[in-house]
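Below you'll find the structure I mean.
Missing here: one protein chain of the complex. Every other protein chain is in place.
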Amino acid sequence: MNSLILSTAARLVMPLILVLAVFVFYRGHNEPGGGFIGGLLAATAFALLEMAQGVETARRALRFRPQSIAAVGLGCTLIGGLWGALAYGYFLKGVWPLITKHADGSKSGLPFGSIFLFDFGVFLVVLGGVCCILFALEDVVQSDSEAGGD
Amino acid sequence: MEAAVIQTVTRDAGLWRFIPATIAALVTIWFAGFIGPVSEGHAPEYIYQWAPTIGVQLAFRLDGLSLAFALLICGIGAMVLLYAATYFRSDRRLLSLQLTLVVFAISMLGLTTADDIVTLFIFWEGTTITSWLLVGFDHEKETSRAAALQALLVTGFGGLALLAGLLIMGEVANTYRISEMNALGDVFRDSPLYVAIFILVMLGCFTKSAQWPFHFWLPGAMAAPTPVSAYLHSATMVKAGVYLIARLYPSLSGTELWMWTLVPVGAFTMVLTSVWAMRQTDLKLMLAFTTVMGLSMITMLLGTSNEIAVAAAMTFILIHAFYKAALFLSVGMIEKGSGSRDYPNIAGLARAMPLTATVVMLAALSMAGMIPTFGFLGKEVIYESTGHLHFAPVAVTVAAFAANALMFACACMIAFRPFFFRAQMAPKDRPADPGWGLWLGPVILAVLGIAFGVFPGWLEHHIIAPMVLAVAGVEMPVHLALWHGITRPLILSLATFALGALLYLGLDRIRETLFRIEDDVPRTEAWYDAFLRATSISARRASLYLQDGNMTSYLRRTFFALAAVIWVALFRGTMTWPQFSLSPELIDWTIFAIITASLVVILRARSRLTAITALGGVGAGIATIFVVYGAVDVAMTQLFVEILVVIFLAIAMVHLPRYGHVPFVRLNALIAVILGVGVTTTMLMVLGTDLDLSLTEFFEANSAPVALGRNIVNVILVDFRGFDTMGETAVILFAAVAAYAALKAGRGVSK
Partner (left out) sequence: MEIMLAVLAGFLVSAGAYLMMSGKTLPYLFGLTMISNAANIIIFCAGRLTFGAPPLIPEGEKYIEGAANALPQALVLTAIVIGFGLLVFALTLAYRSWFVLGTVEMDDMHESEPGTEVIS
């Protein structure tokens, strides 16, 4: 698929999708979105780039090996869980270090904490997992084509 | 740490090897501390709530019966572990043997102190599995493996029956605590389920304690190393069956069924195995047969449901443990010292192995029931009790008399044949007594057998009386003493000696006869073999039929079974037509039409592209449903997934095969339709039931204030049910790794 239009459009659209993916992930706790959806959207961005400009470009754009990203993601979910265990003695209990509770019961502050880390882990696992299969499939398809099968 | 231990043992057994024996000895002392309170009638309990919602507890209770067994298990365990540490001194398998023996001892302790039927059953199975490991300890030998498997299958089968029986008991009694069951009086005996309970529980006890027709596994289990046989097959594991009979005696005994089963089976097994014991030349095998005889004696005595017989059974349990463990260990000493345990090969060893000869002789005295041993007291009590029976007193007396006489002959055989009569002969050049680690245990046991015979008072008051109290619920009905005057038991004892001596003198002739008829006697082991063969043949036929290697037929069966399950459930339930608040709008009709049309296209498609497009149509339709009915997150997920699926298919399409037209197959269509209609009907039925919304309400109420998130779906995913999500992320990761491996298998990872 060496269409110039697709190639150019992908270069322009792909960063936008990525930004959108991060946005969707970030707002997920309060509005529709979250780690699963953000991760899928980000993976879509790389899939688009791969289709337009080839697997090497997509791989370079991702910078890290997708397997490593997924593994780091699983690590994030684990750490997010252990954080709660260390702070309150319950695995996966939410910890919100940047949120202060006021006397009247209302709360304010930034929503970064163990749950956010956990959701980020989900984001990374989905992104890494999908990209892992995607790149591997493209590699194999290409080498099979060169080998002249089919 | 662990590796270091193993290395130490394999390099040089060192002092490490005495640790298990020391621990067992310390535990024995700890248990001995309970003798005082228990003999005063206390029964310490320990209860841990294990699964309270289904009424399962880890409950332990130490009454007279449990304490006696605990002392036997730990005390003899200490001796056996010490013995094993010496016997296998330079064997690199010592550690694994000791480990298994310790696990076995723990299971046995748990079994005999458990006061909850589930607890009891778990430890019961623990002994089954560890004894399988122990019998098959020489796992490089075919015969060892076969014997171990046989023991496992027979006792495992009994264990399953026992579980069923115990659970029925729990249902009838409405409690799982054995002490509470035993306090219920006639509840079980009056229950219509009594026969079922009795049969199932007795299957467990009879298989474990090797009663006819299950007796064959115990001689087979002699493939185990000597320390194992001494422990499992004399003092402990095989006693688990009679222990359970005694444990449940208050609940189940006294009925016609009880007496008419236990007494004949016990008596028959007893006479049968003591006759076959005469035939054996392998000393260990002979002991195995006499062990079955001892167990049957206990079974028979408990079967008579008489208080004095219970006292006799309890006394005999202790006697048997002392002399049989001593003899098993001594046979190991003979084998180590002379090189054989098959006595045509050994004779006249008394001078070369004086200590072994003495130990064997002392233990054999007790086995023969000679004055002044503990065995004599036991025999007196047995004869005493048979005079007081209401049930078949003559038959029981005759059976006990015959078995005791045969036992006397066997005892003479093991005491005299290896040590006297002929000039010294043995496979080893210089037979000699083995070291202290081997003789210490047997000596203690043999000496105890004499000491308790001369001074039975302490044992009677502090061990046997509490046992009788726990089983029969009465004070000790007889008094143990060497001299009661000229009584019926004494006369019977003397007659036993006389007949036994005669049998021993005619031993060689009897043995010739037994050799001759051996092959003509029907053996229950043949039933076992036939059953195994039949199982294996039918299994092969079934798998040939079911596993025909045809994917379509596998799937047909799977889907058909699924449909059958659904329809059976539907017919057993009650159908309520659901009340619906929402009437279909235009958008609903549109979605329905899109999905249905796409399905038809996929079913009839001839090209890949058409099929993929139509599949996208299905996905888009479903995503629309989610949007319309308030599931925005789900709809977004579905859409992105659809996009990615299309991308994946597009990449792979270059090399994917033609879609291939799906031809119409009537059978497949029929199964598919039955399944589909079943699913629809089930769903309508589910919708007709009331929905429990308490979880949803909890999430709605706590999402914002507690979890600080306003998107409830996301809060459920990452906070309330975060553990599930963590598992799901792991699934994704593994799917990716597996797909990667599948793709790159057989090629170098490129670039």
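Each chain carries a letter (A and B) given by its place in the written order, and its residues are counted from 1.
Note that in this section a contact is a pair of C-beta atoms (placed from the backbone, for glycine too) under 8 Å apart; a residue touches a chain by one contact, two chains touch by 3 or more.
Here the structure is a predicted model, which is why all the values come from computation and not from measurement.
Contact between subunit A and the unshown chain involves residues 30-32, 36, 40, 126, 129-130, 133, 136-137, 140, 144, 149. Even with one chain removed from view, subunit B keeps its contact list with that chain: residues 548-552, 555-556, 559, 578, 580, 582-585, 588, 592, 595-596, 599, 602-603, 608, 611, 615, 618-619, 622, 625-626, 628-634, 637-638, 641, 644-645, 648-649, 652, 655-660, 662-663, 665, 668-669, 671-673, 675-677, 679-680, 683-684, 686-687, 691, 693, 695-696, 699-701, 703-705, 710-713, 716-717, 721, 724-725, 728, 731-732, 735-736, 738-739, 742-743, 745-746.
Convention: only the chains that are shown with their structure count from here on.
One simple way to say how far apart two chains are is to compare their mean CA positions; for subunit A and subunit B this gives 51 Å.
Partner subunit B is touched in their complex by these residues of subunit A: 24, 28-37, 40-41, 43-44, 47-48, 51, 66-67, 70-71, 73-74, 77-78, 80-81, 91-92, 94, 96, 99, 107, 111, 115, 118-119, 121-122, 125-126, 128-130, 132-134, 136-141, 143-145, 149-150. Chain contact summary for the complex, subunit B toward subunit A: residues 632-633, 636-637, 640-641, 643-644, 647-648, 650-652, 654-655, 707-711, 713-715, 717-719, 722-723, 725-726, 729-730, 732-733, 735-737, 739-740, 743-744, 747, 750-751.
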